[in-house]
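As you look at this complex, bear in mind that one protein chain is not there, while each of the others sits in place.
The block that comes next holds chain A.
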């Protein structure tokens, strides 16, 4: 799929070769992770920090390194500022990166971000020198506050994590995009390729997804679909869509019709 002109995707001064960011959660094996990284064309993958020995971490870091993708640790599962800050500090120490996907969720039922804790944690982490990419609600005002706090991107949800419901409030995503001064990355809720394309058409700078690929019946094929969807959505956004009309507008000439 040809793209016209330079259209670099830059976060905190770092250019990423793909606007599709891939979570590794939910993949059935390292082989699936390798296949989906390859098929998606992603340049950045997220990981979580957990007690040593609770998961077969095996060669995850080796796999990611071998594929040349950037590693973005998250603070998944954290409920409080203290937990999130400490987890980010552990990740920085373990993975030698000051980038963090900040997640501070309110409960296990919704997995929705707790906005009060999130903003507080973001401010603290920025103050500690982190490049903070917060997973946030689709709330334009909260997104604004996170930008003002110095976050390197804002990552509003399309729908709750793992639901695959797509973009439940596209209007809010557009509002967030319209005043963003940092990249907007649609994070969570993507179910299929059209959801990712829509996010990009609305002006998001990137899409972060995991379950939609890792839990698809054919993860590799879905990763391919997402790669094309993000490219297509971005191209459509840049191309400028036609306005929606109430009535039809002929595409064939209206003059010169033969009188039959």
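Here, a residue touches a chain if its C-beta (ideal position, glycine included) is under 8 Å from a C-beta of that chain, and two chains touch if they have at least 3 such contacts; residues count from 1.
Simple rule for what comes next: contacts and distances are computed from a predicted model.
The protein name that UniProt records for the chain not on display, among "Sulfate ABC transporter permease subunit CysW", "(2Fe-2S) ferredoxin domain-containing protein", "histidine kinase" or "Thiamine biosynthesis protein ThiS", is "Thiamine biosynthesis protein ThiS". For the chain left out of this panel, the touching residue among A:48, A:98 or A:168 is A:48.
The hidden chain makes contact, of the residues A:61, A:116, A:141 or A:239, with A:61.
The chain not shown here is touched by just one of A:11, A:39 or A:71, and that residue is A:71.
If you put the missing chain back, the residues of chain A touching it would be 23-27, 33, 45-55, 57, 60-61, 71-74, 76, 86-87, 89-91, 93-95, 101, 208, 210.
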